[in-house]
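Of the protein chains in this complex, all but one are displayed in their positions.
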Amino acid sequence: MTTLSPVGVVAGPIVVAALLLVCGRWLPRPVVDGVAILTTAAVGVSGAFLTPGAVTAGGWPAGVGIPLVVDGASRVLVTLVGTLATVALLFSWRYFSDVEAHFQGLVLLFVAGLGGFALSGDLFDMLVFFELMGACGFALAAYKIEEARSLQGGLTFGIVNSLGAYLTLCGIGLLYARTGTLGLAPLGAAHLPADTATVAAFVLVSTGWLVKAAVVPFHFWLADAHAVAPTPVCVLFSGVMAPLGVYGLARVHAVVFGALDVTVALTVLGLVTAVLGAVMCVLQRNVKRLLAYSTIAHIGTFVVAVAVSSPEASAGWLTDVVGHAGVKGALFLLVGVLLARHGSVDEIELGGSCRRSRGIAALMALGGLALAGLPPFGSALGKGLIEQAVPVPVAVVLTLVAVLTGAAVLRVALRLVGIGPLPADRADDVRTTGEGEERETRRLERLPVTMLAGPVLLLGGSLAVGLLTPGVLGAAGTALVDGAGYRDLVLGGVPPTTPPAEVAWSASGLVVGTAAAVVAVLLALGAVYAGRLPTVLRRRVPRQNRAVLGLERLHSGHVGDYVAWVFVGITALGALVLLG
Amino acid sequence: MSPRVRLVLFLLGAAGFLTTGVLAVLGAPPVGTDVHPYRDAAVAGALAHATANVVSTVNYDQRALDTLGEETILLASVTAAVALLRPADDERVDVPPPDVVRSRSPATRLAGWLLLPATLLVGLDVVLHGHLTPGGGFQGGVVLATAVHLLYLAGSFAALERLRPRRWAPVAEPVGALGFVGLGVAGSVAGVGFLGGVLPFGTLGDPLSSPTVILLNVAVGIGVGFGLVVLVAQFLRQEVLVR
Amino acid sequence: MTTLLTVVAFGTAFWLVVVGAYGILRSDDLVHAVVSLSVAQSGTYILLLAVGYQRDATIPILGAGGAGSTPIVDPVVQAMTLTDVVVSATVTALLLALTVQIAKRHGTVDPDALRELRG
Partner (left out) sequence: MSPVLLLVALLGVAVAGGVVALTRDPEKQAVTLSAFGLLLGVTFVLFDAPDVALSQLAIGAAIVPLLVMLTVRTVRRRQR
């Protein structure tokens, strides 16, 4: 059983996907959906029961064969992948009524890629699963082929991610030239010194992970892809695909490049990402895009925690990943519900649309509060742990970032129920609107239960993480920074003995979180009523705030720009690590 | 950004990338070195499992998980291409014309028909001897897919359409992936580990040595062959039929 | 000779990556951008094979007698490159399929003319 389970996480979804692709044409739709959902649910459940250890394919010794490694961190991530995919598939029960099982098949293959990436203990194999995630991801992002923007977002995602993968492969090749091995644990056992060649290899290998994580300036593709992907796909993109990029960075650094001090470099990159994400988030009127930038802001927070690389910070960001996935997934699904009912994802067009169905707006407001840091949501718990582990000025910035992203969501929720005057709906030449988004279903008068169950379940999950403060997250945090423990696990089969980091609420965390939520509400009310913050910015941007306008202009949707930024990012990371 | 700013930014970034690359190269041994630890381990493994083509033993035995991932990427890409190139709600697909390309000379047609069986045989040979000689499921699969498209050369698009590869090939393609995982699970069940060699390895250089590698090659050959047939057929169809 | 080979091999690899990226940057047609991307990827093939190369070694096929006295070049990088080649082709096909649909929906494949996603 032990030998089968981590393999099953990868092979199971592939087998079911292949079967559905063969028979999908002849099977009734509910059977296809049902089988796919059962499979992803099984992946989620198996995550909780995987025994820590390494299973090498074909029984070869580690260093020759490729190990799938189960430790605290990969278990949590596998559970998260399975759970989110299950909710996404449940939500899409009525989606894409084409005869064949293409959508379900692609989601299952995507799950195999995500799970494989989290489990693989081999650098090149990680890249293979990275590319699998990518190939499924481009296709899923562009799945709505009637919609021009969706196709463009998918292609941009494809080009930038593939380029990132090739640069990572350059790094892997050169690292292999130096060490003669590809396994993470054997690479760690090679004890690379902290010289310039190691720095260079770290930078190149990290490029792909940073692109996937959407760390500034590798982030441009994310908003374009998230804003256009079908709603259930957004849940997986924001909830787990982007965080897996951060996981790759943390894992490879801890096991292979432990000698390098990247604290300064990653803190800088993380802070820039967080601030830029928060500012861009506040400026959006396309709600999906707003949520996408909010994801970028939270990714920045995760990267700052990775920079600290203490067990507590690590447990903090993994807790935040789980809590954030629940909240962000719920928010995306709520936008999907709005799209199904009103045919728009534009904040201004949707204004007042929920006057009679306040439940949707209330859930969205709850999500906004959770993003801002309201206890006892899991996202708040994680954020509190991160903020205790970083220097005070950094913690202040991260709190403000969370407040801004929460306030932006609250602003949308307030407008949905018709609170405050709506700004003039003027033609926008700088910003993507939410008009013209294709419905993903038939027009729905009554909402099917599966559609509302998703957001409620996900918010409930985030709440449960905060209330239960599960110890597995502490163990996951410790495992992720313990490079030596990972080597012992893979090469010697010895489970780590280091005690798990403590995941618990602190008084300051509770106070700061509550205060942050209150401030977010005030900011949102201010934005809606006085029409001051974002609206004024929007109307007077050309004259008043050149910096913000310039920032928006940088997000040009031009794939050439994004490619240029990838190379700038490599240079910046290299310089920061060398100087830091 | 203006093209000029974009270019300046890129040149700066590229300079940084090249510096990074050079620094990484300086830490590695020069090209042509005789120190290749993984090579030595792989050769030992190839001898132990009696697979003469060491690249095959790496791809289908020691690092077979990579190939599973790759086969899955192929499955995903083909599925995605079919899904993306599906006729949109507002498109119509023309009925296959009697013959789109009329200008084929008899000589071209004859060459096509003559090459078809030859190519099929070569493709099968490449798939089945991947454990001994250069080649295997991927290369052979591509050759087999090419063979099907010689029909286009030999007859016409209509002849190819009559075969209806668009209908059956997408269903046949996942069978390759199923076979691959099936063989992998057989290894788990037999206790030699996922994707381990279940059948006796035989003697190095023997046509039937390392039978598991042969079977995995066949599975990949099926996947790649049908996958490429679907891909090319989709693109051909867009070009010729969809309005 | 060894130094020269090192310089030329890695130089070619990095050059292909950069010139491919440059092609995407200057592209006025997405088909061109996708092809340029595959040029960038071929840099990784050269890099990997250069890493595994050994002078005076043979192809990685063992004779019937087992490992002979002549060493073989590194088969691992070759297996990686093989994977890479196939992945490249499938991803290129996928991106081309997207380009076809973009042409249908936008009526253009010029990145400069695709201005809907921004801000």
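Going by the order they are written in, the chains are A, B and C; count residues from 1 in each one.
Assume a contact is a pair of C-beta atoms (placed from the backbone, for glycine too) under 8 Å apart; a residue touches a chain by one contact, two chains touch by 3 or more.
Quantities reported herein were computed from a predicted structural model and do not represent experimental measurements.
Student: Quick one: jot down which shown chains the absent chain touches.
Tutor: B, C
Student: Out of C:62, C:86 or C:117, which residue would touch the omitted chain in the full complex?
Tutor: Only one of C:62, C:86 or C:117 touches the chain omitted from view, namely C:86.
Student: For subunit B, enumerate the residues touching the unshown chain of the complex.
Tutor: Counting over the whole complex, subunit B touches the hidden chain at residues 32, 53, 55-56, 126, 134-136, 138-139, 142-143, 145-146, 228, 231-232, 235-236, 238-239.
Student: So that we can see where the missing chain sits, which residues of subunit C does it touch?
Tutor: Subunit C touches the chain not shown through residues 1, 4-5, 8-9, 11-12, 15-16, 19-20, 22-23, 28-29, 31-32, 34-36, 38-39, 42-43, 45-46, 49-50, 53, 55, 57-60, 72-73, 78, 81-82, 85-86, 88-89, 92-93, 96, 99-100, 103-104, 107-109.
Throughout what follows, only the chains that are shown with their structure count from here on.
Student: If we define chain centres by averaging CA atoms, which chain lands farthest from subunit B? Would you check?
Tutor: A
Student: Touching two or more other chains, which residues of subunit A qualify?
Tutor: 124, 128, 131, 135, 138-139, 142, 145-146, 167, 170, 174, 176-177, 182, 553, 556, 558, 560, 563-564, 566-567
Student: Using the touch definition from the top, which residues of subunit B touch two or more other chains?
Tutor: 3, 6-7, 10, 14, 17, 21, 25, 28, 36, 38, 42, 63, 66, 70, 73, 77, 80, 84, 88
Student: If we count contacts the way the header does, which residues on subunit C are in touch with subunit A in the complex?
Tutor: 13-14, 17, 21, 24-27, 30, 33-34, 37, 40-41, 43-44, 47-48, 51, 76-77, 80, 83-84, 87, 90-91, 94-95, 98-99, 101-102, 105-106, 111-112, 114-119
Student: Taking the touch rule as given, give the residues of subunit A at its contact with subunit B in the complex, in rising order.
Tutor: 3-4, 7, 10-11, 14-15, 17-19, 21-22, 25, 55-60, 63-66, 68, 98, 102-103, 105-106, 109-110, 112-113, 116, 120, 122, 124-125, 128-129, 131-132, 135-136, 138-139, 142-143, 145-146, 167, 170-171, 174-178, 180-182, 195-201, 203-204, 553-554, 556, 558, 560-561, 563-572, 574-575
Student: Contact residues on subunit B for subunit A in the complex?
Tutor: For this pair, the touching residues of subunit B are 1, 3, 6-7, 9-10, 12-17, 19-29, 35-38, 41-42, 45, 61-66, 68-70, 72-73, 75-77, 79-80, 82-84, 86, 88-90, 170-171, 173-175, 177-178, 181-182, 184-185, 187-188, 192-197.
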